[in-house]
Structure formats: structure tokens, C-alpha cells
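Handing you a structure now.
Removed from the display is one protein chain of the complex; every other protein chain stays in position.
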Amino acid sequence: MKNRWFLALLTAVLFIISACGNNTGSNSNEGTNNGGTKAKQLAKISLFQSKVEIAESLENLASKYKQETGNEVEVWGSAGDSYITQLQTKLAANEGPTIFSVQQGIEAEKFASYFYDMTNEPYAKYIVPNMALEIEGKVVGVPIGIEGFGLVYNKDLYDPSTVTDTASFVKALEKFKADGINGLSLSQTAYFLIGHIINTPFAMQADPIAFIKQVNKGEVDLKEVPEFRDFAKVMEAIRAYTVNPVEVTYDKQMGDLAMGKTAIVHQGNWSYSMLADYGDLNIGMAPLPIAGNDKLEVGIPSGWVINKQASPEKIAAANAFFEWLYTSETGKNAILKDFGFIPAVTTIEPTGLDPLSQEVYDATQSGKTLPRALNYFPQGIIINDLAPLASEFFLNPSMTPDQFLDKLRDVWAKAAK
Amino acid sequence: MNNAKNGIISLLIVMISLLFLSPIYIMIVNSFKTRAELYENVLSLPGSFSFEYYTAAIKKMNFFVALGNSLYVTTATVIFVIVLASMMAWMLVRRDNVWSKIIFFLFVATMLIPFQTLMMPLMQVMDWIRTYLHLPMLNTHGGLIFMNIGFHAGIAVFLYHGFIKSIPVALEEAAVLDGCNTFGVFWRIIFPLLKSISVTVAILDVIASWNDYLLPSLVLSEKGLRTIQLSTFYFFGEFTIVWNQAMAGLTLTIVPIIIFYSIAQKYIIKGIAAGAVK
Partner (left out) sequence: MPNKKIWYFIFTMPLFLIFCIVVLVPFLIGIYYSFVNWDGISSNPKVFVGFDNYTALLQDKRFLASAWNTIKFTLFALFSVNLLGLVFALIVTSGFKTSNLVRTLLFMPNLIGGLILGYIWRFIFTDGFKQIGEITGGDSIFFNWLIDPNFALIALVVVFTWQMAGYTMVIYIAGIQGISEEVMEAAKVDGANIWHRMTKIVFPLLMPSFTICLFLTLSGAFKIYDVNLSLTNGGPIHHTELFAMNVFNEIFGYGNYGLGQAKAILFFVIIALVTITQVVITKRREVQM
């Protein structure tokens, strides 16, 4: 009698939990039923990736995939800046996705123990040379698109053929200031403030990865490296002649470029989507001409990998999905048109690219490219150390380029520990 | 005359509160602007009031499914928290022994732990429960509700604990003499007296579970299970925010909770009035 209430409550608790248990239970039943009726049905897989911009197109693609093949891909989503945290936590709980995206370099090395070796899968052969995500000589991830960055400029205001080295670039910025135009705009987000622009002096080294390792140990006096000296000069010119980047948001950076208030921004081909909202624009992409550089930085921002811990059925289904993605008309169309990516596989003919992507693609064809050295920077350093250092430099006019480079060396060595 | 003065003061206070709401103004006007308009001026009124971003946001977010999920999770969480926390708090106040002190201390102290440091071990514990007890704690609403109860218990117990202290013990003693058992005493005598604090707990807890992003994002992966907050992810890229749709989605997200609050606050007043009669 006394315990009746308690029992009722307990039943209620159990009911809530089991009710939901049934939910998933019935879902998985569905799966097996379907499997029973259609012999070729593959296991349902999940896909988790960091580009929010393509999330909706990816969901549409998944439903087309289901229509065409009967197989299911469940697309997960997360806000861009919480992706890695979620991925890491879900993997820790054995709740990880079948396919997920990771950045090349340090991030990929961190998650390497989860990667399925896809070297011998047919789709690995479609990948454009040097664009696969590789670890120890094995292909572990497929690139979904190529991205490049450099100086995105207004063709009416800036002519890159007249500016080919640091001195002429600094002069150009000075002149823009005299004309009342913001010469070069960075923006406050860590990658746009320093992460991308600092890639150039690193990527220009003969062996960027070995060079980064030396910098990690604090062994390199960056003042003595010509590319870095020139880089610091450009940063000083930005401080002297342009609007303080710390005050500029990404939205404002692109808006100012579109409205002709800014001549050049340091950005990538992805930023075209921000410009498209302003109507037709006369823009192009050029190399950042420090130390005579004439190349764009091009690479794959991330690769899609298969989780080795998934069941063999799921791994097979994931392989089938990649094959379909790169060979079917629907899949190829989605990468090129819906995602708006520069394809990194030979099976897709790049047509109808936006102007910035076209320039990046042309650079890959002519070989005038620099690698994405920044993927090999110590983990977290761009957001946690480099961005604060850059803001300090931009906010403090008395810091000299030499002091900046010294501080860069110290901060870097500390973060790399 | 006095009435007019009262009216002016009322008006003045309303205007001050409206100023307090200026960030919400920014949210609403920008839910109608194109990217170019937003770039021109964040503070100005939009050029046109078309609801296209609202319809786009509703479609992208799968709004009504997400709304249903959020309603279910929030309601279940709040009911369990109110029932369980009020019972516990009452016992802790009335049997003030060492155990009560320890439990109360634990509940209060753990409210100070940042969730970010708990999330990895928490997910591992949930994985163990799933593996060894075969209870589906991950990727289910039930699991999320269970975890919500655990995380929201501290503040609820804390609030009830403070309130129950002010209820005279004499009331309960009379009931016991009348032959009520402990359960009867609590549900018939005490719980009705807790109405106003229960509504307060409900309000605070509804907000907490409605607005929660981090925990649901870890527990729920499948699209069909997403709560309303999780569904807003489409607008937040790593570098870019689709402002108009994000603001529209956000406006839609807080409407249900404003309605809830407007209704609930009347009960606080009624609850107090009923309590005063005793």
C-alpha cells in the first residue's frame, strides 16, 4: 500500500526510458526487415563532417542516394566550431560516425588510430595526385574538394601584374591609403587574421614540414629567414596603412570588398559565397607577393575517412557510397554544383566554377601552388597563440617587426611543447 | 489625477524595459535583411518585411519535428525534476542528519563544475551502461532526459531546500496525528504549499533544458531526434553565419518559451495567494 506511489514512479521512470528504447529498437528492426526483403541492401551508415555550408545539400544527396540505390546514409550535423569536440566525444563513447571528416596534418595524425586503410579501394585511384589524405604512405581519406587562398582583389582597383615583391606591395598599400581606400583587409577571426597569411612564409621553405619541426624546437631565428622578414614587413604595412583588422568581421571584410571600399582581402575561394549576395563583381585572385612569391596556396582542407571501428558491413557500405559519389552523375553533380567545390578527383570535369575557384583550379593546372603548411602547425596554435600575438601587434604600434618575429618564435616554441 | 500619474510611471517603466530589450530588436530586424542590407547597417529597420527567411529556416530546421522533440524532452525533464527534487529536498530538510548534510553539500557543490570537464567521462559512463545494462542511453530522448534530470537536480533541490525551511513543521505533525503516512503527508500537505516555488523551478528548468545545446549535441546524433536548439546548427558555419535565417530561427525558438513564461508567471501569483490563506 505504502509503496504503491513509489512503484508508480519507478514504473514511470522505466517507462520513459524503455519507451525510447523501443524507438531505437523498432528502428533497427526496420533495418533488418528491409535487409531481409532486398538482398543487396547495404547497412545504414552515418556521415559527420565539419562544413556546415554543405550540410543541407548533403542531406539532399543522401535522399537521392537512397532513391537510386536503396541504401541509407544518415547525415549528422553540428555547428562549425563544435565539430571536433563532438566528434572526439562521440568516438570516446563508441558512438562515432561511419564516415567523418578531419583536417590533413596534425588533426589527422591525432585521429589516425581510427582510420580505415582505403589504398586498395577502387575510388582511391580517382584521386588527383597529391590530393589524398595519406598517413605513412597509405590512403586513409578522400578529398571532397580543393580549396585555395591568396589575395582576393577588385580588378578595377588592383593590378597584380605590377606588384611582384614585398617592396612594391608595401608601396601599393601606402598609395591606397593616400587615395582613401583600404588597401588590404584581414579580419578578426583567427584564421583570417593570421592563420592563412602566415602560411605563405612557411610554405615557401624548401621542406615546410621539417622547417616547422625546427621552429617547434625554437631553433630558428625567424629574423634571419628572408620570407619571414618580408612577411613581418607586410604585417607592419597592414598596421600602418589599413583599417585595424582586429575591428573587422568577416562579413564586413567581404562587404567592404564588394562595395569597393577595400581593394584586396586575404581570403580563399570559399568566400565567393559571401560576395555572390552583392551581385556581379569584377574580382580575381592573386598570390601574396612576399619575397617574390607568385603562387597561390592550394590544398584539401579536409579529407573524409572511414571509421575502422565500424562493423565490416558498415565499412563495405561506406566504400560503396564513396564509389557512387565519385562515379554516378548525381554524386558528381552534387560535389561540383551543390557543394560548389573544386573537384579533387579525375572522374569529375570541372565546369562552371565560380571566378575564384576557377583561378585556384588554373593554378593547380599550371603547378603554381604552395602547400597548406598550416595543417602541420602544432595543435590549437592558430587560435590560442598566433591570433592573440597578431592582435597584440596590430593594437600596439610600438612593436617592431623584429620584436614581432622574436615573440612569434617564443610563443611558437612554448605552444609546441 | 493619481491615476494619470500612475499611468505615466507605468509607461515610463515599459519604455525603459523596451530599451533593455534592444538586443532582441537587433535579432528581429535582422531576420528580415539580406546580407548586403545587414552589412549596410545592423541597427536600421529592414527595407521590406518578407517572411522568406522564416519559411527557409522552418524548412531547414525541420522545425515542427524539432519543436515536438524539444517539447517532449523539456516536459519530461521538468516533471521528473519537480517530483524527485521536491521529495528529496523535503526529506533533507526534515531529517537533518549527517547523510542529509552530505547529500545537500554534494548537490550544491557539483553545480560549480563546468560541464565541459564532465562531458567526456559522462559519455563513457553512458556507453558502459548501454553495453553492460543494455539500456539505450545514447542517441535516445530517454537518455537525454535521464542526464538532464541529473544535471538540473542540483539547483532544484537547492531552491526547494530554502523554501521548505519556511514551512512550519506543525502542519505535518497534525497530519501525522490524523493517520497520514509519510507519502500522504508530502503529497497532500506539503507539495500543494510548494506551488509557487515549483512554478519557479519549472520556469528556470524549462529554460535550461530548452536552451541547452552542448549536452543534446553529444547525446543525439540522428536527425529525427534533434531538438530545436540542435536544428539551428545549419546557420552557424565555422566562419560564416547566415544571419537572416539564424535570427529568424532564433526568434521562432524563443516564441514558445515566452508564451510558457507569460502563462506560468500568473500561477506564481495565484500560488502565493493560495499559500497566504493558510
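Here the chain labels run A and B in written order, and each chain numbers its own residues starting at 1.
Note that contacts are C-beta pairs under 8 Å (C-beta built on N, C-alpha and C of every residue); 3 or more make two chains touch, one makes a residue touch a chain.
Just so it is clear, the structure is predicted and the values come from calculations on it, not from any experiment.
Enquirer: Among A:282, A:311, A:366 or A:379, which one is in touch with the chain left out?
Expert: Considering all chains, including the one not shown, the answer is A:379.
Enquirer: Could you please point out the chain A residues that touch the chain left off the display?
Expert: Residues 3, 6, 9-10, 13, 79, 81, 84-85, 88, 91-92, 110-111, 113-114, 244, 246-247, 249, 309, 379-380, 383-384, 387-389, 391-392, 395, 415 of chain A touch the chain absent from view.
Enquirer: Quickly run down the residues of chain B that touch the omitted chain.
Expert: 6-7, 9-11, 13-14, 17-18, 20-24, 26-27, 41-43, 84-85, 87-88, 90-92, 95, 99, 103, 105-118, 120-122, 124-125, 129, 146-147, 149-151, 153-155, 157-159, 162-163, 165-168, 182-183, 186, 196-197, 200, 203-204, 207, 211, 213, 229, 236, 241, 246, 250, 254, 257-258, 261-262, 265-266, 268-269, 272, 275-276
Criterion: only the chains that are shown with their structure count from here on.
Enquirer: Report the residues of chain A in contact with chain B in the complex, numbered from low to high.
Expert: 2, 5-6, 9, 13, 16-21, 23-25, 46, 48, 50-53, 55-56, 59, 74-83, 86, 88-90, 92-95, 97, 189, 191-192, 250-252, 255, 258-259, 273-274, 277-278
Enquirer: Going by the contact rule at the top, pick out the chain B residues touching chain A in the complex.
Expert: Touch residues, chain B against chain A: 34-36, 38-39, 60, 76, 80, 83, 119-120, 123-124, 126-127, 131, 135-136, 138-143, 145-146, 181, 183, 187, 214, 217-218, 221-223, 226, 230, 232-240, 243.
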